[in-house]
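Here the complex is missing one protein chain, while the rest keep their positions.
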Amino acid sequence: MKKMTYAEGIREAMRKKMQEDPSVLLFGEDVGKFGGCFGVSAGLWEEFGDDRVRDTPISEGAIVGAAVGSAACGLKPIAELMFVDFLTVGMDQLVNQAAKMRYMFGGKINLPMVLRVPSGGGVGAAAQHSQSLEAWVTHVPGLKVVYPSNAQDAYGLLMTAIDDQNPVVFVENKMLYSAKTDVDENELKPIPLGKARIAKDGTDVSIITYGRQVFDALTAAEALAKEGISAEVLDLRSLYPIDKEAIAQSVGKTHKVVLVSEECKRGAYTGDIAAQIAEEYFYDLDAPIKRVGALNTPVAFATDLESYILPNARDIELAVKSLFD
Amino acid sequence: MKKMTYAEGIREAMRKKMQEDPSVLLFGEDVGKFGGCFGVSAGLWEEFGDDRVRDTPISEGAIVGAAVGSAACGLKPIAELMFVDFLTVGMDQLVNQAAKMRYMFGGKINLPMVLRVPSGGGVGAAAQHSQSLEAWVTHVPGLKVVYPSNAQDAYGLLMTAIDDQNPVVFVENKMLYSAKTDVDENELKPIPLGKARIAKDGTDVSIITYGRQVFDALTAAEALAKEGISAEVLDLRSLYPIDKEAIAQSVGKTHKVVLVSEECKRGAYTGDIAAQIAEEYFYDLDAPIKRVGALNTPVAFATDLESYILPNARDIELAVKSLFD
Amino acid sequence: MKITNEQLKDMYLTMLKIRKFEKNAMDKFAEGKIPGFVHLYIGEEACATGACAALRVDDYITSTHRGHGHIIAKGGDLNYMMAELFGKSDGYCKGKGGSMHIADADKGILGANGIVGAGHNIAIGSGLAIKYRKTDQVCVCFFGDASTNQSTFHEGLNLASVWKLPVVFVCENNGYGISVSQKRHQAITDISVRASAYNMPGITIDGNDLFAVHEAVGEAVERARKGQGPTLIECKTYRWRGHFEGDMTVYRPDGELEAWMKKDPIPRVEKYFIENNVMTQDEINKLNAEVDKMIEEANKFAVNSPAPSLESALEDVYSDIVEEGRVR
Partner (left out) sequence: MKITNEQLKDMYLTMLKIRKFEKNAMDKFAEGKIPGFVHLYIGEEACATGACAALRVDDYITSTHRGHGHIIAKGGDLNYMMAELFGKSDGYCKGKGGSMHIADADKGILGANGIVGAGHNIAIGSGLAIKYRKTDQVCVCFFGDASTNQSTFHEGLNLASVWKLPVVFVCENNGYGISVSQKRHQAITDISVRASAYNMPGITIDGNDLFAVHEAVGEAVERARKGQGPTLIECKTYRWRGHFEGDMTVYRPDGELEAWMKKDPIPRVEKYFIENNVMTQDEINKLNAEVDKMIEEANKFAVNSPAPSLESALEDVYSDIVEEGRVR
C-alpha cells in the first residue's frame, strides 16, 4: 500500500480541487513560494501562480474576512492561518460573520469557505503557538469542524470541506504533518463529514478521540490488549457534524468510555461529548466517563514540561485501566 | 430588606473600589457621560472625571490591550466591552496576552484586571448581540470567570475581582441589569471567588446553574415542589474557580443533576461540568445528567423565535421531570 | 460625471424612500412594533443615494448597523425590509436578522452588519472575488467615522491597496460613534488623510451634497473598474436622530442638530429641481405622496405578514442540517 504524509494528503486535496474547480484558491501568510510555515502548500504556487496561491499581509482579520467576502461572492476560498492560536485575531470574522451570515440572512447565502488551522503542541513553540482550540469553534452554530488524523482522511475530508456550502474549520495537527500513513489510492476520494471511523475494533472500552491522539489511543490499546482489555478506538474525524450513531453503537457495545483530546481538559470539546453520553446513553454505562486531555495550564516551553502537560498514550492506558479496577 | 438592581450592584462595587483605591479606573466605549450602553456606569464619570472613567474609540483590541498593559504596569483597570459578542475582536489580548502572561513569564507578573462583558439574549438584538460565550473563556487557563445572578453577588464578586491579581472575566447578564433583588447591607462586601451559593435547598434533584437561569431554575423549582419534587438550586457564581465541593455535596445528596445555562448547548460550559460529574461522581448518580441550554442556532431576531431558542423555566421543569418518569 | 435629469429624479426618489422609510421605522419603534435596536439614517440620505447611483445591479455593497439607507439605495425591496424590521416571515431574513442584518445577495447587498467595522474585511473579499474573476464589478464599502479606528479598517484598506482591489471605501462621517465625538475618538479631522497610509487616493467631501457624493464615488468606481485600485472617500454628514432610537443624545452640544438640519440634503435637491426646471413643486409633492404610499404599502405588508413558525428557528444554520428542537 502507498504511504503518504498528512501534509501531502492536505496538499493533494488542495491541488486536486484547484485543478478541477477554477473557483478554488488558497491564501494566507507565506503560503506561496515559501510553501507555508509547515510546508503544506509547497509547490502549489509554482503550479497555480500568484492569483490562486496568494501570500497575504499579517492581518488575520483580513484573511478570514477575505474568505467570507469572496465566498459570499461565489469563490471557494481556502484560507490558512499560520497557527490556530492566531484565530484570536480573526475570530470576529469567523464567529460573527462566517458562522452567522446564512442564518441572519434567512438562509439566502452560501459560504463555501475552508479555514485551515494548524493546531497542537509538541514542537517547543510555547503558550502562544501550541494551543488546541477546537472547543471554541464547535461551540459556534453555523461552523463545521473537521480534524483528520491521517493522510487518507485529510485528503478525503478536505475534498468534501472545499465543496461544502458552509464554513468549515479544518483543523490540522502540526505534529502529524510529517506522519506517513497507508493510503488506499482507490479510496482517495471525498469522505462525507460526520462519519467517524473505527480505527480499531474492541469490546471492553470505547476510546473516543481524533487527531494526533488517535495514534496514542492505538498505542494504548495495544498495551491494554496485552493485559486482556480489548479497546475500541473511534476516530471522530468530524467534530461537527458529529457521528452520534457511531458513538452510541460503541458505547452500547463496551459500556465504558474514555474520551481523549489534546485540548486542555477544562472546557474541552470532549466534555461536551461526555455530557451527551451522560445525558443520552447513561443507562448504557457501567463506569465513570473518563477524559484525558492536556493539563489546565498554558503549554510551557521546556521540552519536559511540554510533554508533561500534553496527554500521551500512557495517560490513556492508565485512564482505561482505572475503569477496570 | 433593601432592594437593589443588578446594575446598581455592579456600579456600587466600582464606585466603592474607585473611592478606596486610586489605581482603579474604568474604560470602554461610551462608559463616560453616556453612562454605558446599558447605563451601568451612570454617574461614575461625574464623580471621578475623565481620567478615571474613560471613553475609548471603538477598538476592542486596544481596550483589552490597554487593560493588560496598564495592569502589567500597576493599575487595576476595569475594562468594559459593550457586548460580550465583541470579545471576538479583542480575543487575542485576552487569550494570548492576559491569560498567558504570568505563566509565560514564569510567574513574575501580576495582572489585576477585570473585563466586564454584558451577555445573553432576550432584547431582540439578534445573532451578533445576544451570545453567551463563557465556555470560551472558562476553557482558557489563566483566566478567572465570574457570573453573578443578583445585586448582592454582583457587588461582592466584583469587589473581589477588582483586587484579584489575575485577569477576571466578569460576565453580566443584560436582562438582569434592571432586576431588583434583596440586598443585605451588612453583607455588602467582597465575596470570595469559587464559592457557590445554594439559592434553594432541596433533596431530590440538583439544578446547577448561574446568571439569569438561576431565576428560571427557582421558578421551575416552585412548580416542581407542587408536584412533590424537591429541587435544590445551586448558583455557581464563579465558573472558574468552580466550587467542586458544593457540586459534589449537592449531587451526593440528590443523585440527580440538571445543568442549565443560556449558552447554546453544544460546547456549553455546562458540558464540562456534566463531564466532571460523570467522571468523578458517577456512582452518586441514579439518572442521566440532563442539560438545558439554548438551541444550537444563532439567536434569531423575531421575539418569538428568540424566546423559542433561549431556555426558560418550563424547559428546566420538563428536564427535571424527565428524570422522575 | 454627467448626471441626466432622469438619474437625478431617481436619486431624489431614493432619498425620499429612505427618509420616509426611516420615519416610519421611528414611529413603529415608538409604538413598540419593532423589537431590538434601530439605527436611523435620517440626515445622511445623500451619501448612500449618491454612492449607489454610481453602481450597477451586479456591483456589491457592504453596509453597517445603520444600513437601511444603503440597502434602499442599492435597490432593496421596501416591503421585505419593513417586514424584516417587524420580525415577520416575509422579511428579507424570515425574521431571523432584523434591522441590523438585512441582505439581498441578488442585488449585491452583502448585508447590514451589527459588528462595527466588519464590512471592511468582507468588502475586500468581495473585491478579491471580482478581481479573481476579472469582471469589471466593484464593491462599495460603507462605514462610519468611528469604525475607522477599528482593526478591520486598517487591515481592509491595506489589503485592498496592496492587491489593488476594486473597492470604494465610503466613510460616512457623522461626527460621532454613539456618544463619542470624532475629536475624542481620533486625533485627525479629515479621515481621508488615512488614505495615504495605504498609498491610495483619499478625498473629503460634503456628504449632504448629493452631486458631490455621486461625482466622487463615480470617479472612484471608474478607477476601480479599470483596475486602478481602491479609493477612500469621506462624506461629512450628520445623523439627526440619536445613535439608536431611545438615545437621548445628552452628548450633543446645543444647536448642533439645528445647524445640520439646515443642510438637509433633500431640500437642497428640490431647490435645484425648481431652479433648473427639472421638477415643479407640484411634481415634487406628487412624488412625495407616491413614496408615502409605498411606505404605507410596506407597512401593511409587514403588518400582514405572518410571524415566522417556531420550527423555522432550526433552519438555515447550515445549508444541509436542520438543528434539533426541544420539547417544551
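Chains: A, B and C, in written order; residue numbering restarts at 1 for each.
Definition applied: a contact is a pair of C-beta atoms (placed from the backbone, for glycine too) under 8 Å apart; a residue touches a chain by one contact, two chains touch by 3 or more.
This is a predicted model, so every value here is computed, not measured.
Every visible chain touched by the undisplayed chain in the complete complex is listed here: A, B, C. The omitted chain makes contact with just one of the residues C:A197, C:M261, C:V303 or C:V322: C:A197.
The hidden chain makes contact, of the residues B:I10, B:V40, B:M104 or B:A302, with B:M104.
Across A:Q165, A:Q249 or A:N296, the residue that sits in touch with the chain not pictured is A:N296.
Only one of C:L13, C:M26 or C:V162 touches the absent chain when the whole complex is considered: C:V162. Listed by residue number, the positions of chain B touching the unshown chain are 25, 51, 54, 56-57, 59, 61-62, 64-75, 77, 92-93, 96-97, 101-110, 141-142, 144, 165-166, 241. Those residues of chain C that touch the chain absent from the view are 149-155, 158-159, 161-162, 184-188, 193-194, 196-200. Seen across the whole complex, the unshown chain contacts chain A at 29-30, 32-34, 37, 55, 57-59, 61, 85-86, 88-89, 123-129, 295-298, 300-305, 308-309, 314-315, 318.
Heads up, the rule we're going with is that only the chains that are shown with their structure count from here on.
Ranking all chains by how far their C-alpha centres lie from the centre of chain A, first place goes to C. Computed from the mean C-alpha positions, the centre of chain A lies at a distance of 30 Å from the centre of chain B. Centre-to-centre separation between chain B and chain C, using Cα means, comes to 36 Å.
Separation between the centroids of chain A and chain C, computed from CA atoms only, is 39 Å.
Shared interface positions of chain A, defined as residues touching 2 or more other chains, are 92, 96, 103-104, 141-142. Annotation for chain C: residues touching 2 or more other chains are 93, 95-97, 101, 113-115, 151, 317, 323.
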